[in-house]
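Other chains dropped; remaining ones untouched in position.
Think of it as A and B in the order they're written, each chain with its own count starting at 1.
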């Protein structure tokens, strides 16, 4: 079985650093496609990542997204420091500027780099992150912005920013505290930049499945993705929206938002289709969303 | 040993869908009592559930509550869709109405159904949810509103709403993100409506005890409940109130609220009784609350 998808999605062919294919009906597969650099991120990739996920968010032919790194070496080695050192947030904004203006430029830069990561979380469709090999630095920032995380047993995770003299600033420190993982454990790996593997990640709840190989990782996740893609997109995407709103707010706010949101959604034809199929033991089909 | 309680509590005899008994001094046992439908919920049950927990909240003879489903088949099969399809939130509010008015009616309906679940969380006494057999859909909404969850090994949990074309709207999406369970795992089971069992639930921290049978489930929980019932009700109920306020707010707000709350509570006679008993190795008694 060939888990790697083979049908390129036309609307995404213009991207140079990402390969977007249709792994199954309604299942998009986004690959970070710079395997010769272990998918390390440069400016172009950040910009393209935002565009890819913004497009997918409203693409009616996509209901769930697999997100992985091309090649055997890893999901991503993180920020491409060499590429960044000229223009990125760790470079000197402009020699000779006063401190305040340099810091101002860095802050703008941080906001600019946070945005593509926010695009993953804001994407209306569930995103399943598939991590293998090297998953360093920015890889963790991306992973924690996804809905679901699977990995291989031999993945090597590392919140590596401390080792380059930085606190992570595009999402790990804002999202990881709320994903249901042990804070004692998380601070240990952040402060020490210690590498950890798939089993440890599963034990603390960072990932929910561990596969024996990249092939298995992709094929298992594809099974899950196809299952999700067979459900009502109104129901699935509403669940993502409501969970993500609620996780950051008091229960009472989550309930109010849910009631307002579902006012329209409960009236969906999908409810009738799903119920009828349940009674008739048939497979429902749902209109595009 | 007969873990199922046998002394009906008089004040609760009028309820038709719930059986409320005194399992031990100060320990109430609330059973969803529609076993012929695997305790599926209809309108009457929602209404009664709110009343039952509102009454228990201020009942001075109750200090802790066991909450289970009658019969061997399960805790609850969730919403009784057949019963609901005429009048419930998934029915058509009123044929011919414009969309806005239909959605308005659905929103009101959602708020109406959220209320009985809120009553569980708002109940001043700790509620221990005991799940066996089928625990589908609304069963999860109720369970996550309880303080403590125990289950049998062979329980079959399912966040089933997606399979009827809906996002859960009476609490699962608002409460589950904050119970200390892995978000990656939780979104997996929500989006796929996958069934999972007791060991998996314990591994991710959704439940804290797994029993081999329903009998064991009840008798083990009764032991815990009796232990809690032997403590100062001021201390136990204050702990519930303070935890529930704090879990939704910044640490600094939790601390301020705790200090204001405890101003009076620390002056309780229970402190003296408990301390004296500690010194004398006797069993303290506490006034009703």
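Couple of notes before you dig in:
Just so it is clear, contacts are C-beta pairs under 8 Å (C-beta built on N, C-alpha and C of every residue); 3 or more make two chains touch, one makes a residue touch a chain.
These figures come from a predicted structure and were not determined experimentally.
Identical protein chains form the entire complex, numbering 6 copies in the structure file, with 2 of these shown.
Quick note on the criterion: only the chains that are shown with their structure count from here on.
Separating the CA-averaged centres of chain A and chain B is a span of 33 Å. Residues 81, 85, 89-90, 92, 99, 102-104, 106-107, 110-111, 114, 118, 121, 161-169, 171, 173-188, 190-194, 204-205, 248-249 of chain B are the ones that touch chain A when the two sit in their complex. Taken together, the chain A residues at the contact with chain B in this complex read 64, 126, 147-149, 178-181, 205-209, 224, 227-228, 231-232, 234-236, 238-240, 242-243, 246-247, 249-252, 254-255, 258-268, 270-275, 278, 284, 286.
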